[in-house]
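Only one protein chain is missing; all other protein chains are in place.
To keep things simple, chains are lettered A, B and C as they appear, and every chain counts its residues starting from 1.
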């Protein structure tokens, strides 16, 4: 038992820290630090910088051009990126579809798709959820009919995060309607520039355009874009969901946001108010406990001695903590966070100078706080709702 | 809309207050105030005093010798008793079985059983729960077979509160095993001095003897002790449970205990500790809100204009509040409440003088606090567990 | 002790509910919010219903009704998610002006009653957060006998649509002194007044006021007690509004649980969700109880009223947060979209908790005022 990283791990951390400090563009860093709106270019500039370094697919094995890092190294990389105010890596390409392509794709598919993902040049989207399927993912209705050497796809996906930027989308589609729901699903890669693909924005309650509906109207998809076998898609989907769990707790970002919460409370003069401060202290305990739980998982992966299946707990706790720190930021920001300026989410917004110097939000940090609180209501819903996660946790205990 | 009681109601309250102040024996009042152990004699002395005044059956209609009070008057009576540190009325006779006897018993049964209940002379016990039936009350297994003009009863009841003092017990018994669980139940009154009745104590986690198991071994019960019709007992049982709901929130006692909590916190020097004090303030809000909810029910009963079905909510909230004030009392009492002296529950215990002046509990008020915290864990379990109550509340909303 | 509504009160409720049904559907509400939250037109419609006259004395053209009627109206405005400056303009301002010299009352109250004038309080200073007594705006009487105000007020409801503002300013004393705060009336076209309007997160609209030697009419010299009362009137009003909001949001959620299918069955079949909606109902009924309490305690003297109103705000704040968050969660993805009605109830419930003091603030108020006994009749 040892709480310290090894000298090798510490050296690795220092290397990442140095590289990120040098390469993360100052304007992007500033946006993340202020929790302002990131645009496609912001995401993609950072992705390409990581890609050029070979770190965008930071969880990839060497065989596919990845760095072949250990679980601890991946964690340290994520932590350093978070602490340096780097944007989250948009996961749909490098974290989600890439492992599926590696595991179940053909060598030809590897050659065709992985380089664009690794470089950050090709933007992938996710086509899992449908209007009728939330937690019940297997109830996929989007139909793909084999016609010659193509599939013809008709249907609708939804909640497609940042799908407005997507070049490609990986989809669960129904290729057999005569069997059990799970048995007739296939995993298809679709070029979003294909005729018949329409992306329509869904505004969320914070007024932001983050997710989309994607419609497929007789979209012709070459059969070589099928991953693995027809009707075996559910297997690949579950494999993907298992990989999505990496960094599910997002504790590194929580540590960063806790620091920001304290900055906000100080700036607003309430850091020494014992009532609010106690809430921050409680959150600090929550975050340390979550981090220790994450480290226990890493240690178990590292040694391989004892498995530790707490993915459900990490998802539940991580999302609760995200919601809590945004809530406390809003409360610390005080009544003026209730002012709503859409422009305040943009870098370059002048804060107190807006409205002829009359914007009430005062310091710039207050402007997005309520929007963020609203935005993260999603975290306990998506990625398997926390209710579904509790089902899973209970299943492991009770059978 | 008016928050004030009418002059008549206030006059009634004053009458009750005066009478209780004059008649409640000082030694009993002191025990209740110190939350010490009450014995049979304590309960029965108070019951007989109330009985002599005609107030033991305080919810009874005039036709059966009760005072015929309105819902508000009943509430005011309960409140005055609580505020004066009177013991709770042991409900099994006057509150639980009496309404069933009144509603479904024969005139002969009225004459035979009600006077003893009204006077406080006859101690009744409850025979509902069985080892196999907790929330699932209808799964009664205790068997009553009709043999001539008797029933022969075999089986076991459990959780019989204060059953060690019982003269009579009302029981749900199974008289038909060939039908649906609810359909074969009868409601039988059994003399606990009958041969074959054995009462065995169950100690609860606080070490107190409050509940019992009651065994029936070929107990012969005259058929005239059957209430209503054979196999219709489930109807009567539900009627009883509905009546049990009266005062289910026990908010009057909560108000009294909140006062005691503040006394304890002051005595222990932590009333001005903002952390603990905030918890007390939150509890105060909870109690006011609960009281308002109770008053809304009374108002609705009084006017008959709009029904207000919040019994489940009152049970849930009332029991949670009971648990919370005992928890806060324990925390306010501090580490010395962890000392355990069985004698400390008794009146006449000398507090700091015990153990040759070395008992750590210090002020007498600290000694029973942890025991009480343990004791009230039952409140969210009995009388329909809070989980069952949530089922009921949800049912009214969702169908 | 009686919580029944009178027939007149029930008629009032029905009238507001009918107006909401007919004139304030979600698409109108949504469009107003999208357009920046301007609500003067809505205020005018409420005036046409007679609602802006509700608590104004009959002598000044009002209906002279009381706190219970205000509660009835606010519940329905909440249920209908009506973003109008009703609490500010029709309840708090009349309360403040009731302490004004008769002439000033006569000049403004009739026009407020018929809706031709909208007067709103400007109580919030940014740095004060929730401390009503932290007033840094200064008032000085010039040699010409005219009071002039300098300072800044934030989050003034419907500020750039109002005709005048009721502005507390410090005449004497240090920053937090309760004594030394006077109340002034400032017309929107006053010299040296700059008004910057902006939308709010809940779809309503507010403004920042900048006052520089702005001439003002004295309403009340020692204004502290009256300010505190007016804010408590506001607390009772938004408590009632919250009950309406929660009532409707719970109903929406119940409908959704009974409709939405997953795994081949409706969500309402899942016990964990059933228990959650039971918890929601609990918080709703506790809040409703405390909304009644708040309204019925408004007439009590100083500290007893203050304690009761803060107790109510603590309960309503907790309930608003719980009901809002849990109803969003129970809806899943659809609940958090802008196009869905429910998310706007959630946003308003969020704002309510932070209006006139958040839950922690009022918990402090309760804690500061605790007495040996507690309860409705303590």
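Please note the rule applied: contacts are C-beta pairs under 8 Å (C-beta built on N, C-alpha and C of every residue); 3 or more make two chains touch, one makes a residue touch a chain.
Fair warning: this is a prediction, and the values are worked out from it, not measured in the lab.
Asks: May I ask you to name the displayed chains that the omitted chain touches in the full complex?
Replies: It touches the following shown chains in the full complex: A, B, C.
Asks: Quick one: say which of A:121, A:191, A:208 or A:284 touches the chain that got left out.
Replies: From the options A:121, A:191, A:208 or A:284, the contact with the absent chain belongs to A:284.
Asks: At which residues does chain C meet the chain that is not included here?
Replies: Residue positions of chain C that touch the missing chain: 270-272, 274-275.
Asks: I need the residue numbers on chain B that touch the omitted chain, in ascending order.
Replies: Answer for chain B: residues 129, 132-136, 139, 158-159, 202-205, 207, 268-270, 275-276, 279, 323, 330-331, 334-341, 355-360, 362, 370-371, 373-374, 377-378, 380-382, 385-387, 390 touch the chain left out.
Asks: Kindly note down the residues of chain A that lie in touch with the hidden chain.
Replies: 1-6, 9, 72, 251, 255, 258-259, 262-263, 274, 277-278, 280-282, 284-293, 295-296, 298-300, 302-303, 305-306, 310, 312-313, 316-317, 387, 389-391, 393-394, 397-399
In this text, only the chains that are shown with their structure count from here on.
Asks: So which chain is the furthest away from chain B, centre to centre on CA atoms?
Replies: So the chain farthest away from chain B turns out to be A.
Asks: Just how far, in Å, is the C-alpha centre of chain B from the one of chain A?
Replies: 54
Asks: Starting from the mean Cα coordinates of chain A and chain C, work out the distance between those two points in Å.
Replies: Taking the average C-alpha coordinate of chain A and of chain C, the gap between them is 38 Å.
Asks: Quick one: report the Å distance separating chain B from chain C, using the average Cα coordinate of each chain.
Replies: The computed centroid separation for chain B versus chain C comes out at 42 Å.
Asks: What residues in chain B touch two or more of the other chains?
Replies: 274, 278
Asks: Two or more other chains in contact with one residue: find those residues in chain C.
Replies: 363-364
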